[in-house]
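One structure follows; several queries about it will come next.
All protein chains but one are shown in place.
We call the chains A and B, going by the order they appear; numbering starts again at 1 in every chain.
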Amino acid sequence: MPKVVIDGIEIEVPPGTTILNAAQRVGVEIPVFCYHPYLKPAGICRMCLVEVEGMPRLLPACITEVQDGWEIYTNSDRVKDAREWLLEFVLVNHPLECPICDEAGECELQNFVFKFGEPRKRLYDEPFKYPTRYLGPLIVHQMNRCVLCRRCVRFSDEAMGGTDWGVYERGYRTIVGPYERDVFAQKYTFNMEALCPVGAITSNIYRYKTRIWKLDFTNSVCAHCEVGCWLDLGERDGQLLKVLHRRGYPSPWICDKGGYGFEYVNHSERITVPLRREGNRLRGVTTDEALEFVAGRLKGLVESGGKVAALVSPHLTCEDYLLMGSFMKEVVGSDYLDYRLYGGNTYPERPAVDSLEGVEKAEAYLVVGEDLSVHHPVLALSVAKGCKEGRASLYLIVTGDSFLFKFAAEHANPLPGKEEKVLEALASVLGGKDYASLLEGTEVSEDTLKAMAQGLQEKKPLIIGGSRLTPEGRVLLKGVGERLGITPLFLDWGSNSKGAFQMGFWSPGGESVEDILNKCVSGEIKGLFVSSMDLFRDYPNGTLVKEALSNLDFLVVHDMFFTETVAYSDCYLPATSFAEDGGTVVNMFWEAKKRNRAFKPKDESMPLWQVALGLSRKWGRPLGDFGTVEDVTPLVRERLSQVVEAPSTLGGVKAAHLKGDIPALFEYPFYRAGMRTDFCNAFVQLVPEPYVTLNPEYGDELGFKNGDIVIMEVDGNQFRMKLFFRDEVPRGGAIVSRGFSDFPITRALKGLWYRGIELRAAKE
Amino acid sequence: MRHIRCHVLIGVDANSLLAGAKAVEQALIKELADKGLADEVQVIETGSLGPIGQGVILVVYPDAVAYANVTVDDVPEIVTEHLLKGRPVKRLQVPLAPEERVVEIKPTGLVKKPQPRVVLQNCGVIDPESLEEAIAAGDYQALVKVIEEGMSPKDVMEEVTKSGLRGRGGAGFPTGKKWSFTAPGPQKYLICNADEGEPGTFKDRLILEGDPHRLIESMILAGYAIGATKGYIYIRGEYTLSIARISKAIEQAYRENLLGDNILDSGITFHLEIKKGAGAYVCGEETALIESIEGKRGQPRLKPPFPAVQGLWGKPTVVNNVETLSNIPPIILNGADWYRSFGTPTCPGTKVYTILGHIETPGLIEVEMGTTLRDIIFEYGGGIRKGKKFKGALVGGAAGAFLNESQLDVQMDYDSLKEYAAVLGSGAILVMDEETSVVSLLHSILSFFEHESCGQCTPCRMGTRSLLTIMERIVRGQGTEKDLDLLLQVSENMQVSSLCPLGQSPILPIKSALDYFRDEFLERVSGKWTEPPLQAHEEASQVG
Partner (left out) sequence: MVKLPDTPEHNRVKEFVSQFRGDKGSLIKALHFSQGVFGYLPPEIIEYIAQELEIPASHVYGVVSFYNFFRTEPMGEYEIRVCLGTACHVKGSKEVLETLCRKLGIKIGGTTKDGKFTVSTVRCVGACPLAPVMVIGKEVYGRLSPQKAWNIVRGYYEEERT
């Protein structure tokens, strides 16, 4: 192991360690702009130059590997002189707008000038006069402030495989930025803002809101998906104003939902007091009164022989599921509870990998049934990493993948509803059976499938089963995994589905959400408790939901906003956001993570576990003596360590059934795919309304043009919407966006996210 | 039957084209036909005949009579008097170089003093568009020797190492050594750097245009030595004539199996492709050049890894300059010892220079390494134009250094120049007479650097800009003495901290200009300086 001396401190480091990393180990700070631990070394900012005894030139610490016996000086006169010049170079055209710059306080240029600069100016030149560009609701780009470290460009190239963000011109005129674009929002935009060492790329959401040193940061876990990225929540005066991703874990990168999708927490339309129905009105009541009322009504229903059910969001904490589950099962005596409104299913299998690093190490990937970049965006980056570097091959059986398809060795892009048919065909190929007939009507060629099967047999793949897979599809994929000797990583929709599963928040009798809703219609179930879910938005059968809700004797909704479901309720209980309470969440690798409370709940808002506790007390059978969420956590931990056997049937979903001209998949657009994205203003601005997408060639065939307004007809319901051409949509199919609470497409569906549609041009 | 008794060589290069070489050639052919001499006298286009700035040049063989500044009006006289009656036209005649040969050199153009021609051996002698002439003049003989004598790649590399040949691209790194660093691997590349982007330099271009087959041969040999089967010539996009000539030569070579698979049944395989540059000086840096061939912005890469390990498309790659490569066939053909008989012990061989500026015969010369600057200017270049006084010279192009009168006796080779903090660089020598302004020359150099910096690393991007702003101040007469120190400080810092040689270079012209011509700068920043009237420039241009 090489031994070196850095500023008089001796240290032994593993071979291949850079001077910078060695210095970090002994606590010596070397300033850097272009260096970033998760980007490839660039060596272009030259801030990190250090002196090595006996070397004629200064060496860049970020890329130079130490050699045994080196004596390194990070603070010699030569180094100081070089640094001062470099800082002066960077400052010579830099506008002096620190007082109004949002980066102030976390600006690396500011810090370095403070620590390493000299209060003198030798060079004079005009400040830069590039225009400020508001690139849509997410980021603002101010070229004037740029130090051209190119971290943003390198992120775009290295992590995303190239986007419309680049570097142009050369020399003193070099600029970075978007090409021919007024809006820049590409799923991972947040990282570019976070990487920017200065205020050249700043958040539009955070613009002029506060100063960074006025914020209190609390560590938490993102509530949008089950990747479960660590976040630092910045709060001031009970407002969540900024999210940082400082730990670089589980991945160095996060997605825009994690970074920008928090505006709903501070939304002005939040209802933070309980409401009780009085005729046609909902009237504000005290929490005590509301809990008394709910407990009393539920008790009355049960005593009169009626059943009570609970449907909750898969985005809550284990503590919520545990106490609510206990309340439902032990106090109410109900067997009807579920969290899988989206139609998918949790499959209790421990996957072959247990971390994103493990994912990145795989040599091949088979992804089936999900656009990973929409529902597990950070996982998509990890999969893309090896494929981009040529280390790994990617095989996709995904309808309309919008990101990974660029890296795929083979992409089976089946017509909507046919993913599992293709999977079945793949299983047949691998089993040496006839498969040609299975591919009929899928628009996937035999060659693609053969190449895929061959590739999968050559290199052991990591198999990823997406959230669109039905229980049958999951069994099929598990079989493929067994043949290839690997347990698939099964994904779920929601940030804590696996936690809900582990806490036993499902009907022991195997009833699905559809079954529960049908029982509401039939009158068997008389009372329903809904938490943090708008059934009309997230369940694909509005007719059934409407019928079920209208038929109920009593509906309680625990939520943050006045949704369509709340309109049917007899009582509304205000819910907290993820920032206002702690708890445990389980990520896609079945790893439990602790979320912390960033600030106290707004007004009367309560987390679900507290609601359950309060109801149990009012019922007269208290669940226990819990003061804070931390008191519940030990029970959760205990439950997490238990092996949960899956019930014999896990809420079945019927096979796809299509009617109409064009088979269509109804899928969330990225910016609408997380939790309560309808109340994140930036996302609403980015994707204001649903749209339909077609493959350009197919669109041409049908006589449409990109950007046309069309009438989409599904089961006799007509919707007027915009049509876009996207290369990733399979020919002969369509992808229609869902997930808009104020746009009732979901209501027209018949229980499935696949449906046949008709399209025609809208008359002006 | 044609029985040629006489050849007329006409030098065709950019400069003579400007002077109407094509028109003269057409007139000549027409006149010969009119006089019934078409079957007896053959007109041959060749590359540059050496000196430039003397209009259209004709050389008549076997008489070895040279004419300069020929116009269309002169053609009938030449044809009637000389070609028909055998009486040279004294009025247009210029002396031809005496034939003093160390090597077997064919008579060439007009030079003041005999030059040992190793690299430019055939330039200006043969029709560069004819493979037959190239072969007759000795091209591909070294290749044939390698094949016939069964020289192994190692033999070729050893011969080049022994010859002491050093890279002519500017840095002077021993070529054999550079080759020996090439990492093993199934796929390697050889790149010929013909991206001559430096102002005032056009030696590579004349080599390319004068004897393209020599370059092809040398690339086959170099590729054979390092184990590369694929070569690229990265050529400046503006060099249309060079591209046309070399393309034609490659086509001919493929046709005759001098390129391609199993060359001349020897088992040697070498493919050659032209890659056009698009105008970026920094692409002369080898890693930037590689990036450019890969279709990217020409931004230098970090080293290590060096191209010899990870170059084009991540494969081991050797990048050599046109002139360096052109030295290889004679080395292989005549041996390392022969080669070492030229030049100095540490810098053997010859060097091609472009001499420009206020000099009697500007143009391309090839002289031994170690020849003094004085000899180059006064013997080969004919001295200062119009009998004016020598003031100084910028040696090595924009990234080179100024030398003044007291340094005239410096030996021009890599090691001797180092003592004067100067470099051979691109091989351009800009000679200045007493009336030249070093201040505006330095300004031009600094604006060149500002324009050509790739913008990747901070010190070069901002440093070149800062240098130019300071210099603009000085040029306008608004600078102070402090600005002169600032120029030095900034360029010193750039030398210390820049990523590639481009940013490390401005110190050379700046420091030497301030060292040797400081008074001139002091005059500018004295506060009393005013710009001379435009007429001075007009007069100066009349001098040209």
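In this text, contacts are C-beta pairs under 8 Å (C-beta built on N, C-alpha and C of every residue); 3 or more make two chains touch, one makes a residue touch a chain.
These numbers were taken from a predicted model, which means no experiment stands behind them.
Screening B:279, B:304 or B:345 for touch with the missing chain picks out B:279.
The chain that is not drawn here is touched, among residues A:169, A:363, A:440 or A:482, by A:169. The chain not shown here is touched by just one of B:74, B:198 or B:368, and that residue is B:198.
Residue in contact with the omitted chain (choice from B:46, B:130 or B:436): B:436.
Set against the missing chain, the residues B:39, B:294 or B:405 yield one that touches it, B:294. Contact residues of chain A toward the unshown chain are 162-170, 178-180, 696, 725, 727.
Within chain B, the residues in touch with the undisplayed chain are 14-15, 17-18, 52-53, 196-202, 205, 237-239, 275-281, 292-298, 313, 356-357, 362-363, 394, 398, 430, 432, 436-437, 440-441, 443-445, 447-448, 451-452, 454, 534, 537-538, 540-542, 544.
The definition used in the following text is that only the chains that are shown with their structure count from here on.
The mean-CA centres of chain A and chain B are about 59 angstrom from one another, to the nearest whole unit. Contact residues on chain B toward chain A in their complex (touch as defined above): 280, 297, 302, 450-459, 461-466, 469-470, 486, 489-490, 493, 496-499. Looking at the complex, you find that chain A touches chain B at residues 33, 41-47, 49, 57-58, 63, 78, 81-82, 85-86, 89-90, 92-93, 122-125, 147-148, 167, 169-174.
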